[in-house]
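A single protein chain has been omitted; all remaining protein chains appear in their positions.
When the chains are written out, they are named A and B in that same order, and each has its own residue count from 1.
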Amino acid sequence: MEYFIQLFMSGTVKGSIYALIALGYAMVYGIIQLINFAHGEIYMIGAFTALIIGATMASAGVPTGLVLVVALISAMVWAAAYGVTLEKIAYKPLRNSPRLSALISAIGMSIFLQNYVLLAQTSNFVPYPNWVPQFAFLEDIKGILNSNQFFILLTTAVVMVLFTLMIRYTKMGKAMRATAQDKAMAQLVGINVNQVISVTFVLGSVTAALGGVLICSYMGQINYYIGFIAGIKAFVAAVLGGIGSIPGAVLGSFVLGWTESLGAGYLSSDYEDAFAFVILIIILLVRPSGLLGKKEIKKV
Amino acid sequence: MKPILDVKDMSMVFGGLRAVDKVNIHIDKGEIVALIGPNGAGKTTFFNCITGVYTPTEGEILISRSDNSGDQKKINGLKPNVINNMGLARTFQNIRLFSSMTVLENVMIGRHHALKSSILGSIFRVKSTREEEERLIHESYGILKKIGLEKFVNEQAQNLPYGAQRRLEIARAMATDPFLLLLDEPAAGMNPQETRELVDTINFIRDEENITILLIEHDMSLVMTLSERIYVVDYGQLIAEGAPEEIKANPDVIKAYLGE
Partner (left out) sequence: MHNIDWKKELKQSTLAALWFIFLTFPLMVMKVAIIQGQATITWRWYNVPVVAVTFFILSFVWRYMLERRNFTQKKESKDILGKLLAQPKYSRPAIIALAVFLLAFPFAFSMYQTNVMISVLIYIILGLGLNIVVGYGGLLHLGYAAFYAMGAYSYGLFFTYMGPKFIEWGINTGLMFWIAIPAAAILSLVFGFIVCLPVIRLRGDYLAIVTLAFGEITRMFLQNEGQITLGPSGVSQIPRPWLLGMKITPVFAAKYVYFIALVLVIISIKVVKNLEDSKIGRAWEAMRDDDIAAQSMGIDLTRAKLASFAVGALWAGFAGVLLAAKTTFINPESFTLWESIIILCVVVLGGMGSIPGVIVGSVLMIMLPEYFRSFAEYRMLIFGLALVLMMIFRQGGIIPRKRKQHTFEVEGEGAVK
């Protein structure tokens, strides 16, 4: 039983990280129907930026708590900046092109950003310092839930709540929902669609960067390639849930996290990465639009 | 004689919206019938249901190709390609040509069903395939000539003037050898000259090619000159049916169009 709980918790933590990344996929897809293949790279760039800024501060003797805060903020700021720039350069000129073109552009951007970081920094794994505070009250159940995991769960919960509130109640949230439903109509009623798209990229990038810093602190290392794998997994999660649906992305992330942990724990750890893909195929066979995806009838 | 198309109590519901609501329509062989109604009345949705693009929520769609009675087939829920093979062809309101292909190729696609060659035959391009291709090219060119598009034969569909694109939609649909042709706003965006030519083309298709026609159109003068019978829908429901003169005089129709 304890083994199960352990696996379940680690699955939940994984799921949280996937959820933070998957939000970006879901939002962007909801608004411009594009699989932002380069989203994983934004997550990686956020984490790398935090490492660089954080390590610089730490070596200058700044206290750890402050380092964590500044590192997180810089991760979010730069991730957002990269996200918006990415959209302006690689996607905006293709808004009226066939979907396949934008998708290939996204793949190109993903390759480009990975190699940009590889060349600008290093191809090796870099150790990632752990700036997350260690909570004393978790001392007794460390085997099941350690401070890093707790911090990840807490952050994800807070982000999800803020996010839901934002989408529900703010003006921008409403504009986003309107744009997702019908871009032309939204434009007609005076919504600045370009701005909505930019904000979407900012939000997606910010949450992904948070996820990036947290998971790297937890795993203790980073390299230019982490975004690609995590990105694909989170994307699988978003598709599982029903791409374009935000609650779907979160649900899909947890389903994926649990499947991976339990599968690796009970079945075979060699295939840990394969479980994601197997469950994806199974779910899509049963529900071709994902768990919470609406079966939309395309207007003709 | 059974009608060639017999739609019984058909509805199409999107979420809470009844886009088509218990509509009954029948069409006899050789007619030109118009389906009119204000914007958003559900006309295109009706076409989509008939042609298999949507599966209607309720009701029956029956077709009968030959005129000996009793031979009706239910087609609800069949795939568009199956329905097309049974002899129903359509055009699209928002032009959906194969834009990167040439005009001729667009028509050749329409003749897809008539080709017998297998993949293996195509891979090795055996004699029968070669001959079939040769025939196909000439047949397709013949159809273009009938519709008056032969001068565009090698153009890319997307580079055609708007009016010609609409006509190409008709040519492509005709190439599928239908007995019933459904035209969704064929005159939209055409100038008066083009519209006049279109009237001739539609009459030609019915008279010379023996294809029955059901058309959606907002251009009332075209509807009145062409059609023998008119159905009027509003908010998904059938509100009137009759000859052009009756429809013109029908107070319900006037109300629907003026929108009170």
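Brief remarks follow.
As a working rule, a residue touches a chain if its C-beta (ideal position, glycine included) is under 8 Å from a C-beta of that chain, and two chains touch if they have at least 3 such contacts.
Predicted model, so just to flag it, every value in this text is computed and none were measured.
If you put the hidden chain back, the residue from A:109, A:152, A:186 or A:251 that touches it is A:109. From the options A:135, A:163 or A:271, the residue with contact to the chain not on display is A:271. Of the options B:55, B:159 or B:225, the residue whose C-beta touches the omitted chain is B:159. The chain not displayed touches chain B at residues 51-53, 79-81, 84-85, 89-90, 92, 96-102, 104-105, 108-110, 112-113, 115, 117, 119, 122-125, 129, 133, 137-138, 141, 150-151, 153-154, 156, 158-159, 172-173, 175-176. Within chain A, the residues in touch with the undisplayed chain are 29, 35, 45, 48-49, 51-53, 55-56, 58-59, 74, 78, 81-82, 85, 89-90, 93-94, 97-105, 107-117, 119-122, 126-127, 129, 232, 235-236, 239, 243, 268, 270-271, 273-274, 276-278, 280-281, 284-285, 288, 298, 300.
By definition in this document, only the chains that are shown with their structure count from here on.
Per-chain CA centroids place chain A at a distance of 47 Å from chain B. Note for the complex: chain B touches chain A at residues 14, 44, 48, 53-54, 92. Against chain B, the residues of chain A that register as touching in their complex are 297, 300.
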